[in-house]
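Pasting a structure below so you can have a look.
One protein chain is absent from this view; the other protein chains keep their places.
Let's look at chain A:
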Amino acid sequence: MGSLSIILIVLGYLGLLFFIAFWAEKNKRSKLVNSPYVYALSLAVYCSAWTYYGSVGMAARTGVEFLTIYLGPIIAAPLWIVVLKKIIQLSKIYNVSSIADFISLRYGNNRSLGAVVAIICALSIIPYIALQLKALSESFQIISQGSTHSIMGQYLLTDSTFYIALLLAVFCVFYGTITFDASKQKKGIFFSIAFESLVKLIIFIIIGIYTTFYVFDGGNSIITEVSKNFNINKLSTVEGVTGGINWYFTIALSFLAIFLLPRQFQASVVEYSHKKQLKVAIWLFPLYLLLFNIFVIFIAWAGLALFSSTENADYFTLLIPLTYGDYWLAILVFLGGLSAVISMVVVSTLALSTMLSNNLIIPYAYLKKFQRNTSNNNQKTIKNIRRMSIFMLIAIAYFLYAFVNPSVSLFSIGLVSFLLIVQLAPSFFVGMFWNRGSALGAKIGMISGSLIVIYTYLLPFFTSAILANNNFIENGLFGIEMLRPYNLFGVDFLTPSNHSLFWSLAVNLFLYAYFSLVFKGNYRERNYGEVFTNTSKIIDLQEDAYVWKGEAYIADIHKIWVRFLGTHRANRALNIFKRRYKLSEKTKIADARFINFSEKLLTGAVGSASAKILISNVVKEKPVSLVEVLKILEENKEAISINKSLKTQKEQLFKLTEELKQANKSLTQQDKLKDDFLDTVAHELKTPITSIQASSEILKDDADIPDDLKQQFLSNILFDTQRITNLINDILNLEKLASGRESLQLNTENVTEIIHKAVKSFEGIVQKKKISISIDSKPNEVSAEVDSAKLIQVFTNLISNSLKFVEPKHGKIEIKVNSTKDILAIEVLDNGKGLVEADIPYIFDKFYQSNNQTLKKPEGSGFGLAICKQIISLHKGVIEVNKAYTKGASFIIKLPKKQSV
């Protein structure tokens, strides 16, 4: 395979990434781009070329020890719930854009601390980026030579690596500086990172399966082969106590790194936008790492078995398919490695450039300029600073790579990077939970820790690996044995990297604690200390979490906003602030809240330290004592909680008023119902009385009345008397049922039979009007514990209602009985004119008359349904209208089969 065609493949792949990022930027509101899986996958930017190539190399040299680097993050995943949530919460409130900003903010927007963090990050990460370029160049060389020859010696294609690096810088500049607020998400870049994470995982699994099952016959055959030449036990076990301690330290190292690596902070904190993302990441990220590591040991041992040497162990994944002539598979593996390189280089460069610009270049080199000029073009300047930083970083990394001895293994350079970055751990983690931690302690701890790393790891590494001189390691500095870099003060049971980790972190932590306790920080540090340690309580305070005293004018500060945000955004922010705190348009004096709001607003653009300095330049700040800070904070907290309780009281009062209103309304309604009831009772009584009176008058006054008419009048009188009697009985019946004086005579009865009895009483009228009544009961016999006399009344009332509403000849009434284990459901339906929807809620109220009070309803006392409801309720059942049925009226009765509880 010629190098030209590989270059074309690489360019094609880069073009694809440009396109993916472009597409995602265009569709940044789409569901796919915002999926929590994209976030979780982009966290796998952790797996750089170091993982992709280096872990196979390490597994070949040292056995299962390579796993430690992944066990840390896997252990860390559950802890994310607690720690990462807090980090994210704080970062989002204060528009934090990098870990340097985060630490600098915690210690009172401390400018020099932010710069120290940025420098440590740069020292740690630039060699790491160089390492990625080295991996890229070496893998390129292997693949283009198509041979397993030694890769030592000349770089034939140095130029191609240079151009790829340059293209990556362009990619970074293009998609990384779209918004000038660095705390904003970069959806395009991270969508392409997630894509690359998928690519590298899938390809790694493919080569794993290929090696294990195609080249060999499964894991066992690899073990048999490799144990011919190597001590398999040594490679697959942890050796004794010292081995165990070493495991422990390496796991701790990677556990801390997953929080502290700038690219991880960028991916997990800055790119975070919604809750679901963490929920998915918590399981997906550890799973990803596990999948990545399944085949590492098999590939490593397969390589050992095939090549009998660890010389090129880092590139076994490329060499194995090449040996077997599977070029295309080797190219795929190369593309997976390229993905790992690109994602690491792009995100690291992005994160570092933000740090360098916001925590080093702007606060030290540009701040004066910004203060002096009144240009509104600062956004462009800031973007350009970031762009320059990106090119600078990649250029430095490139030159570093070009001059590093090619015999240095990927894994050992990666460890230097981890050791340095872990120096941020004490001030970062302890500072989040200990309010006394001070900026001075943080700075001294970090710098000392880093110097120890240089002395105990980097310097001996340099002398032995690059100068090939072991004098320093064996005899110590100036020949003093206690100062031997790998065995400081006689500690000789740790591997060099763990030895360095132990001493650097111990000293770092001690000095941090000592200087924090002895030299107390200023009020500002303590203020942020309180905010960071009591996040959950103080977050409610919002701008009130910040104590500030002095004189300032809104107009002065607003001018600064305009210079960095533009007039439009500055005005919008001012409106938001005034609305949030209900300030009038005329407010001129800025208070602590306004100062805090302003600093947050500018932090994303210029970093927290610069934001503080820019604002403090136009205000007259008065120092506040520490005691005062704590007092004011406590007061603010109390005020908030009082406000909260007032708010709940107000809500309760409102609720109570609503309830009272409802109660009053229902009382009025009931009162009206009672009036209506009396009205209708009176009306219903008056009608038969009228008839009786008129008929009796005639009978009394008229002597000549013919006999047949006389008989008719007399029977009319009797009929109306009966009508009155019925009415009075109904009223009394209902009152007895409603008041509970009437108890049920319960017996286990066949309900279908009861329905038949009720239907039978209508035989005459049904035949006369030619109406059909059917009973559909499955099963035939349904028994339940009921009062049969009362239940007959229910069905009689329902059927008689239906009879009033159906048309003669076409009328149809159906009664359906259904039975489940405990419940009996009976539906009575007809094809009459149906119910008016508005009446349904009141239909079971006694004597309810629909709104149209003068149109007469068909005859009946109006008590029928009310009586039905009372009887069914006494049976602990329900009766309701089936609204879904529209061809007429339908009532559904549900009765429990057993009455006893």
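In this text, a residue touches a chain if its C-beta (ideal position, glycine included) is under 8 Å from a C-beta of that chain, and two chains touch if they have at least 3 such contacts; residues count from 1.
The definition used in the following text is that contacts and distances are computed from a predicted model.
Engineer: The complex lacks one chain in this depiction; which UniProt name from "Glutamyl-tRNA(Gln) amidotransferase subunit A", "Acyl carrier protein", "Response regulator receiver domain-containing protein" or "Phosphate transport system permease protein PstA" does that chain carry?
Structural biologist: "Response regulator receiver domain-containing protein"
Engineer: I'm checking contacts with the chain that's been left out. Which of A:T690, A:Q711, A:S772 or A:T886 qualifies?
Structural biologist: A:T690
Engineer: For the chain not shown, which residue from A:I209, A:I698, A:A789 or A:V878 touches it across the whole complex?
Structural biologist: Final answer for the missing-chain contact: A:I698.
Engineer: Out of A:T323, A:Q379, A:N716 or A:N818, which touches the unshown chain?
Structural biologist: Residue touching the absent chain, from the options given: A:N716.
Engineer: In the complete complex, which positions of chain A touch the hidden chain?
Structural biologist: These residues of chain A touch the chain that is not shown: 679, 682-683, 686-695, 697-698, 701-702, 705, 709, 712-713, 716, 719-720, 854-858.
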